[in-house]
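Yeah, one chain of the complex is gone here, protein chain that is, but the others are all in their spots.
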Amino acid sequence: MEIKLEDLHPAFQGVIPSEIITCSADGEPNATAISQVYYVDSHHVALSFQFFGKTNRNIEENPQVAVMVIHPETGVSYHLDLRFVRRETEGDTFDEMDMQLMAIASMTGMEGVFKLRGADIYEVKAITKIDDWD
Amino acid sequence: MIPQEIVDFIHSSQIGHLGSRDENLIPTIRRSWGTNVNDTKEILIVYVVQAQYEQMLKNFNDNGRVALTLGEWPSHRSYQFKGQFLKAREMTPDEVAFQQQYRAKPIFLVKDMGFSDEMAEQFTYYADFVIEFKVEKIYNQTPGPGAGKAVELAK
Partner (left out) sequence: MSTDEPTLKQDKIINDLQAELSRKNKEIEIVLKISSEINSTMDMDEIASALLTSMDEIFGFEHSMILLLEESGDTLRVVATHGYGEQGTGSTVRMGQGVIGVVAQKKRMMRMSAIGAQRMYMQRAMANTNQAQAEEIPLPGLPNSQSQVAVPMLNKDDLVGVFMVESPKVHFFDKKDEVLVSILANQAAIAFYNARLNQDLVTANASLQEYSDTLEQKVEVRTRELSKTLDDLRATQNQLVEAEKMAALGGLVAGVAHEINTPVGIGVTAASLLEDKTVAFQKTYKDGQMKRSDLEKYLDTASQSSNMILKNLSRAAELIQSFKQVAVDQSTEERRSFPVKSYLEEILLSLRPKLKRTQLTTKISGDDSLTLDSYPGVLSQIVTNLVMNSLVHAYEPDDAGQLTFDLKQEAGRLIFEYADDGRGIPKKDLSKIFDPFFTTKRGQGGSGLGLHIIYNLVTQKLNGTIRCESEVGVGTRFTIEIPVS
């Protein structure tokens, strides 16, 4: 049965950190953790553009990316094949991500330290369910 | 050679992800369930679930490039190991025992995150396969502006 992105909504709440993998133009994979993948619509997700130097460089060379997310209610992992579309610095998605960052930062007096530089929008090309116990 | 400090970290980490890419540079990522270091501290022995690694093995056999990230909770300390795929094989009985012991760490982590015992058990796989690769580079992956800084290999 085809998996719909909207069915994975709970996985995009930042409950459990996700992992992202990119690949440079010369074929070198690079993996790193990310705190949250954000749901944009039924075919798109967003990642916050913050620290990842190598990740950003790879995306510029090769827009094909994969993330692994975990559904916090079932514990099932999903592999998402993504393709970078654009970086947004304003709009609904950016505002929502920015608000979350502001809220967390301000709880520890770090508002202004962490600034959302952009919301990277990705098209979801495929979703693969990794675990099958549900 | 992997520095001892990093070897200690490898043994204390609870979360692992292996990454690869295919001939079209499309990346794939899967979870790993325990990591060991060989005697020479040059090769990493990664325990995985074979049923989930079909594409990964294809990729390794195609180009051999491997990226492994290991993470520690709740410190968020993390390192990335890059290198060349050597082989994939069955686990030895010692390795099975080792991995079973290792499982306690992610189980504890999952429960600590608020999940039920049942889910924690279900989530934390028993590995049944091994991926070996030679480490060429190590990077500090701990979140923060310092992420991505290379760790010097020991001589």
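Just so it is clear, A and B label the chains in written order, and each chain counts residues from 1 on its own.
Heads up, the rule we're going with is that a contact is a pair of C-beta atoms (placed from the backbone, for glycine too) under 8 Å apart; a residue touches a chain by one contact, two chains touch by 3 or more.
Every value quoted in this text rests on a predicted model; they were computed, and no experiment measured them.
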Query raised in the report: For the chain omitted from this view, which of the shown chains does it touch?
Result: A, B
Query - Residues of chain B in contact with the chain not shown - result: 74-76, 113-114, 142-146
Report task. Name every residue on chain A in touch with the hidden partner chain. Result -> 9-10, 13-17, 35-36, 51, 72-73, 95-96, 99-100, 102-111, 113-114
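Basically, only the chains that are shown with their structure count from here on.
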Query - Whole-Å gap between the CA centroids of chain A and chain B - result: 21
Query raised in the report: In their complex, what parts of chain B are in touch with chain A?
Result: 17-21, 24-31, 52, 63, 65-69, 71, 76, 78, 80, 82, 110, 113, 115, 119, 122-123, 139, 141, 143-145, 147-148
Query - Contact set on chain A toward chain B in their complex - result: 15-16, 19-23, 25, 27-33, 35, 51-54, 62, 64-68, 72, 74-75, 77, 79, 81, 130-131, 133
